[in-house]
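Removed: one protein chain of the complex. Kept in place: all other protein chains.
Moving on, here comes subunit A:
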Amino acid sequence: METPLTNNISPGKEPADLRQYENAGGYAAVRKALRLAPAEVMAIVEESNLRGRGGAGFPTAKKWSFVPMGDDAPRPKYLICNADEMEPGTFKDRLLLEGDPHQLIEGMIISAYTVQADVAYIFLRWAYKLAAERLESALAEAYRQGYLGKNILGSEYSLELHLHVSAGRYICGEETALLNALEGKRANPRAKPPYPQVSGLWGKPTVVNSVETLCNVPHIVNRGAAWFKNLSRSADGGTKLYGVSGRVKKPGLWELPMGTPIREILEEHAGGMQGGYRFRGLLPGGASTNFVVADQLDVAMDFDSMQVAGSRLGTGAMIILDDKTCPVGMLLNLEHFFAQESCGWCTPCWSGLSWIEQILQGLEEGSGQSSDLERLQSHARLLGPGHTFCALAPGAAEPLQSGLKHFGDDFHRHIREKRCPWR
């Protein structure tokens, strides 16, 4: 089984420096891409069926295809790597950033070349201190070696790549909020359209891709679309970084073929539940995905299969709910997070989420009533897609509505017994 994304990574050790990275075949993809026309690189990525790894699964080449090309295109054009990893339960980009910074830089150079971007930024969350240090040093090496800056490797193509370290807030990971944050403003999301590809950073054409997406690009260019598709066990190409946290024997992170079934990840890789704990459910891809329960564990972890199963692949970071943890308490924790991290821009989000948190708090403390459940359900509907500026509130509604469905008995017990049975 091939693991292209993590091949060079040994956790706990220093990442490959430029020389070691080159010796392992690094930057060959940049050389190859620069010999091709941007449209030819785009065609390879399109053929590979690479879908965005930030959670939404939008086809990467299609995202790039909306960028205006040619001499008339507005300049400068921008490429941004969204490295603001803050989705609760998610810890995959951190491995790629700390473990192989040159892989990301190489992916960014090729992607920027494909859309003919002039300037690129890595938008990094402030908490990833080690990643910042390692990226700075890798960027300096890449500039010295002529992979960045004017006329890369003697070609016509030039690219400036800067590291931008953010100052907190989950909403910065939303791509239009990220643009405002990068411009030095409050990180409120922007209305779409216009989409960033047309009018993004400082009103110029901008592509925002996630860390894991960009890290796939050099391998696709090097090895080809057919190879990439063959890595996968499903229609979506490539491998995927899957994580598991909670009361399992071996919590961790693994690069596996896209479409590996949930059960296989849970049992073979995470070692199954810890002694004394029973499985009750899981959030498959971070906090903003619908719960998956025991009879759905044979579903393949890929974009389409997870959607058919009524959830989402999201970030591929599973959070396990065990039988000694209160589902109402877990939802209170999740909705507190979303209420706190709402940027405050649109009313259904900031007001609705605070209401939800308050109702859940009451239930958990034993003062809940049956009518609360209907109110929660109606809030979950009102926060669904189409009612808010961005995806934060719809994300918050997912665990809530599926939690109410799967753990209804536990909610009723809180109301009947006027207390949390787990406390």
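As a convention for this text, contacts are C-beta pairs under 8 Å (C-beta built on N, C-alpha and C of every residue); 3 or more make two chains touch, one makes a residue touch a chain; residues count from 1.
In this text, contacts and distances are computed from a predicted model.
S.K.: Considering only the chain that is not displayed, what protein name does its UniProt record carry among "ABC transporter ATP-binding protein", "Chemotaxis protein CheA", "Putative sulfite reductase-associated electron transfer protein DsrO" or "NADH-quinone oxidoreductase subunit E"?
M.R.: "NADH-quinone oxidoreductase subunit E"
S.K.: Among A:137, A:325 or A:354, exactly one should touch the missing chain; which is it?
M.R.: Per the contact definition at the top, the residue touching the missing chain is A:325.
S.K.: I'm checking contacts with the chain that's been left out. Which of A:64, A:113, A:128 or A:147 qualifies?
M.R.: Of the candidates A:64, A:113, A:128 or A:147, A:128 is in touch with the missing chain.
S.K.: Looking at A:218, A:246 or A:368, which makes contact with the chain not pictured?
M.R.: A:246
S.K.: In the complete assembly, which of A:5, A:18, A:61 or A:86 touches the absent chain?
M.R.: In the full complex, the listed residue that touches the missing chain is A:86.
S.K.: Against the chain that's been left off, what residues of subunit A make contact? List them.
M.R.: Against the left-out chain, subunit A lists 85-91, 93-94, 125-129, 162, 164-170, 181-187, 202, 243-247, 251-253, 283, 287, 317, 319-322, 325, 329-330, 333-334, 337, 340-341, 343.
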